[in-house]
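Taking it in order: structure first as structure tokens, then the write-up.
As you look at this complex, bear in mind that one protein chain is not there, while each of the others sits in place.
And now, chain A:
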Amino acid sequence: MSAIGWPNFRSLNQEGIVFAIAVVLFVAAAFGLPGFIDPNNLVAIVRSVSVLGILALGMAVVIIGRGIDLSAVAIMAMSVAWYLQLLNSGTPDGLAFAYVLAGVLAIGLLNGFLVAYADVPAIFVTLATGSFVFGYVRSQLITQDAVPVPQGHWVELLGGLRFLDIPVEVFVFAGLAFLIFLFLRYTKWGRYIYFAGDNPVAARNIGIPVRPMLVLRYVLSAFVAFIAGLLTAASLHSINTRVVNSTLLYDIVLVAVIGGIGLSGGRGGVRNVLVGAALIGILLNAMTIIDIPLLYQNLIKAAILLGAIIVDGIINPRDEQTAQQGDI
């Protein structure tokens, strides 16, 4: 290739492609759109993808271990809705928080147990628990879709927190990204996730506790979803459980996958989530500034994603290994 003067595209993977698209969009928007490069707008971009990015971090850990968590959005919305409902009906804060935290961890454990020990495919388990969580909480524990944060409660105050005029969720996103980076890169269990995701049978044969680790990942994902829910409620002063029916879940998977985390497991990391979130954030912000109607926004978003996947398919053709083990 380089013999005829082309750059070596082979070294580009999906992460690189998406990063390049993000940079091109950023530069184009910076020159073409008034106010885009304004520091406040840049903060707004990061903030708009913070909750999405946090959820995608949890999802990334699960996907790297060759799983998927489709209950994340249900856990995020319903746990916080239940928490706020308890507060509104007069339950002491500490007790309410303990109930909800226990509930969140229980669902994570249930997900992990069914996947790890009952050998049910993750996609079915989490689809079912997600529906269960939504249905149970919505019908038994809360009275309506939107639950407000009680006046003056710490969740409301959390939403107003700013450091250097930057909203708190940006710091939480950054902090969690750093923690998960450290976990995946420098801890033994973090490294094991890659082994287990790449080849679960071999990982088990060399003595890695594959099953307990699987459970841990789903618990982690549930906990991260709870944090994302608290941040959403903090900003909006209420949580609307309708979000469970929205496309948020697909957006989470999308952020992780377009960033280059393969659904077949064993590959990717925090950087991929950041790249994916950056692309989505820049894209949505630019389209809102140009005032493109939502229908076209979805079309453009889908076209760019499809483009990234097609280009990846061309320059990184599927090899023997992926053909054998397959994606989810």
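Operating definition for what follows: contacts are C-beta pairs under 8 Å (C-beta built on N, C-alpha and C of every residue); 3 or more make two chains touch, one makes a residue touch a chain; residues count from 1.
As a working rule, contacts and distances are computed from a predicted model.
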{"item": "From \"Imidazole glycerol phosphate synthase subunit HisF\", \"Peptidoglycan glycosyltransferase MrdB\", \"Ribose transport system substrate-binding protein\" or \"Rubrerythrin\", the hidden chain's UniProt protein name", "value": "\"Ribose transport system substrate-binding protein\""}
{"item": "Full-complex contact with the absent chain, from A:167, A:197, A:260 or A:276", "value": "A:167"}
{"item": "From A:211, A:237 or A:301, residue that would touch the chain that is not displayed", "value": "A:237"}
{"item": "Where the unshown chain meets chain A, residue by residue", "value": "34-35, 38, 40-41, 44, 47-48, 51, 138, 143-146, 148, 159-160, 167, 232, 235-238, 240-243, 245-246, 284-285, 288-289, 291, 293-295"}
